[in-house]
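After this line comes chain A, so read on.
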Amino acid sequence: MSFESFAEFIDMGGHGLYVWLSYAIALIVIVTNIVNPLMHKRQIFIEQASRLRREKPKS
Partner candidate 1 sequence: MSDTVPNQPADSGMVSECKVDGPFWGALKRDLLLSYRRKSDLVNPLIFFLMVATLFPLGVSPDPGFLADVAPGVVWVAALLATLLSMDSLFRSDFEDGTLEQILLSPQPLYMVVLAKVLAHWMLTGLPLTLLAPLLGVMLFLPADGMSGLVISLLLGTPTLSLVGAIGAALTVGLRKGGVLISLLVLPLYIPVLIFGSAAVQGAVTGLPLGGYFAILGAMLSLGLVMAPLAIGAALRISVSG
Partner candidate 2 sequence: MAEKKWMPRWFYQLASPRWCYEITGKLLPIFAIAAVATLLVGTIWALAFAPADYQQGNSFRIIYIHVPASILAQSCYMMMAVAGAIGLIWKMKVADMVAKACAPIGATIAILSLATGAIWGKPTWGSWWVWDARLTSMLILLFLYLGIIALNSAIENAQTAAQSTAVLALVGLVNIPIIKYSVDWWNTLHQPATFTLTERPAMPSEMWVPLLVMVIGFYCFFAVAMMLRLRNEIIQRERRSSWVRDLITG
């Protein structure tokens, strides 16, 4: 552990803003890249299911 206290950990030797901002952006990028396709998948399944229901009576 390279920090004495939690406050020091948050402060990052005066660079807290920079360090935490970087990690926050990284988190946002990673989460959007996972959540976005998952939501898209849900949407595709709903769309295709309704399309199949629509086309069923025809055949």
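As a convention for this text, a contact is a pair of C-beta atoms (placed from the backbone, for glycine too) under 8 Å apart; a residue touches a chain by one contact, two chains touch by 3 or more; residues count from 1.
Selection rule: all candidates are chains of the complex that A comes from, given by their letters.
Model, not experiment: these values are computed from the prediction.
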Pick from 1 or 2, the complex member that touches chain A: 2
Chain A - residues contacting candidate 2, complex: 1-3, 9, 12-16, 18-19, 21-23, 25-26, 29-30, 32-34, 37-38, 40-41, 44-45, 48-49, 51-52
